[in-house]
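Dropping a structure here in structure tokens format, bear with me for questions.
A single protein chain has been removed from this complex, and every other one stays in its place.
Just so it is clear, A, B and C label the chains in written order, and each chain counts residues from 1 on its own.
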């Protein structure tokens, strides 16, 4: 993966994690994930007249995370516009637009605010393709900023991936860095299937030196972001940073940690993940969502089904607690950390 | 568990599984699950003036499955009433009633029709208790007929349990037989926590000889419904019948199968399930919901975490395929069957 | 002011006040509607019967609502789109979807089995009012592309309570999307009567809150329904924005085969509405106006019988369904997991000799 650097950018919501200043190699451009997503939308809008972008505050304001900054001014009202504050209406009308041949990219302002659209997503967006025997596909991308780490107030830090991954008919992906953000969003928009595009809020301001347009791995493939021999950490979104930190710390203790960034939650790249687990014989899944009934359970269950006899120990889950996401001043206690990951690995008999 | 007998009752929707005629022991009464739930509601309404029941068609019609048959006439408009066809409104107003001290029991007519209430359930019903530090509890029961097997049309056969079990703050239970249906619904209504009460549609007409009121195990405990030595089948709702059939068939092939009826999905009775798995060393989970990202994954993951070293083989999942629930004439191919369960067990190296 | 009416309950031309400025449709249009209503009636009766015989999983009859179902379809142009609800099988039929395409859902062959783009008819949508938003989105998309397309969609009195109904009205009016909402107020949502569904004097009143035209129409007067819907459709096409039309009508049959209306309504009520039959009303008017004669009536009756018998044959023949197709359309992209699962079912079927 291209080298990651991070810099300190004021988050649109307070309490954001502060990060290292950027040192950028010549010839490339330091790009935040928010800027990469913005570029992906701009390029898609430019290349395909059927791409439209709408949602709440995505016009003049440029989105609460500035992901759509400047697009309304550049492409005008017929391509990028602010709409009423009603998520079922947003997804429902996006479905109708897709039925007429457009490729809508809509934004749910925060994870929990996708819930009013639940019926439209689960009963229509996910099912229309199979319902019509493929005669009516819905190339709709639903962008959802998700998870915590930015000191958000209630409903602004949910990790809702389990709801979407449990829904057949949806493709669910989540980038962990700017270059994937660009590449995967372009691919999601080009896909004829509906895509739930999960954007890890706390990573919006992480930046990377990258030249655009960048095409990384296919959207549905996982990536080994660090190789190791002793244990595989399976992560996605904000969890990748935690996993890499844990790997770094582990190395200091002679623990050789391999880190896999899933990138795609549904479909799941069994091949890449199982190959890593076969090699290391041990694995742990990391995510912010509450552990019970989480997507991490699917990861642990399916990898164990396939690799039971190469596993030396049960697959562990380092996740949020089984509680509603805490208030800003307490979220730190709920978020997985490198220390917590390493402590969990210590519970194994080695 | 009390002896189960089953009889042939016309399902309100066509294509219902036909079952054995009842032989009822003297002194007891043959009761369908629908009738048991009806009795539980009647008794709760009688004993507690704060219990109210409302929803779509639950009044004069008695509910599309007749679970509320006769209640409106018996208790009148102030206790049992039909309301507008709007599920968010139903759950939202139930929350407000609970805030004033009532104990509303609301019905979602079919599983997929709970989706419009998703925000009210996930963002309020599940969170109000922790939000208010326990100062405002919401003793609301949301009854949801779920899963297939009755030849329903689209949206009438979803298994939505994964959505609810992934939501901290909810208690999620599902009975598999009439006596549990009565006992668990009474307990759910008495609970100060919000309860998602999942009613397996295809079991509404299964009947059992039982004397009411019946108090079975606590709502949150799993039950070993058949003891065996070689393998543990973990099931719930309609899956319990499939598991018992598989056990019966397995016995013919000298396979000694233990069957656990989870009853409560959240909380999860680790004690009972793990004890069984420690004994048998092998386990499989059965449910109708699509396997990917399902509740079965949580079962497999957590039991493996706890019992890895007593497991002789990976925990298998016999579930619906990773597709939207099929149309009536094809649902049989998607539903777990005893044959499919036994075939899966054969894939293990014994 | 009562509902708009062009033909009164006795089949006579209604007074100017009742007409509220709307013109009587041409004889040609009315004859076409008469024909479609007659075919629809016969089809509906046949399918209801087949459903009772267990040939279909379920069916939601349109009997008595033919004016609301058929007249709006007649007001559409070929490029327009129709977004039906669970009640609207006969509307789909009138729009040209063949019986097999209409009934696949109800028999349980597949959730939808016709090409929406060929007929400009969306798959029938069950979640109440959810499809209204699809109509608004499609209408807006067409407008953005500069196409003269109007989206017509139906909802019921019960569906009007869903949040999506409001969101659709609001998006349509805010965007001035060329959408026509026809609310068939048939007095019940399954068993729930109007009095428990709404406090509104009329559903047409809802339009006020979106500053769009709202029309209350006699839903058993095909001429009035056509005139008002046609006006709204052309208004929308011309850029005038959406309209909401309430047709006051009645569901003569049970909600579906699994319903028991005797639990919640009296047969007197049903009989009173039977007397207001929309087809008989139109026939009386057309005969009185001398534009409908026995010959035409018999011809249409003959067509209806043919439709009934072909539908009967269609439903009596077991459909050839391939369970493996369950895996083929879930995604446009290939999914390894589904390929594996498809193969597993294939093996299972082979071992079981195709049976299950």
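To be clear about the criterion, a residue touches a chain if its C-beta (ideal position, glycine included) is under 8 Å from a C-beta of that chain, and two chains touch if they have at least 3 such contacts.
Treat the numbers as computed from the prediction; the structure is a model and nothing was measured.
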item	value
Which displayed chains the unshown chain touches	A, B, C
Options A:96, A:116 or A:250, residue touching the unrepresented chain	A:116
Residue, one of C:2, C:15, C:54 or C:209, that touches the chain absent here	C:209
Contacting the left-out chain in the complete assembly, out of C:173, C:187 or C:284	C:173
Which residue of B:59, B:129 or B:200 touches the chain not shown here	B:129
Per the touch definition above, residue among A:79, A:155 or A:263 touching the missing chain	A:155
For chain A, residues in touch with the removed chain	11-15, 56-57, 59-62, 64, 81-86, 88-89, 112-113, 115-116, 151-156, 292, 321-324, 326-330, 332-334, 337, 339-340, 343
Positions on chain C where the hidden chain makes contact	161-167, 170, 173-174, 176, 196-201, 203, 205-212, 241
Chain B residues touching the omitted chain (full complex)	52, 78, 83-84, 86, 88-89, 91-102, 104, 116, 119-120, 123-124, 127-137, 168-169, 171, 191-193, 220, 267-268, 270
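In the analysis below, only the chains that are shown with their structure count from here on.
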item	value
Whole-Å gap between the CA centroids of chain A and chain B	33
Distance from chain C to chain B - Cα centre to Cα centre, in angstrom	35
Per-residue multi-chain contacts in chain B, two or more chains	88, 112, 115-116, 154-155, 292, 322-324
Multi-chain contact residues (two or more partners), chain C	110-111, 127, 163-164, 330, 335, 337
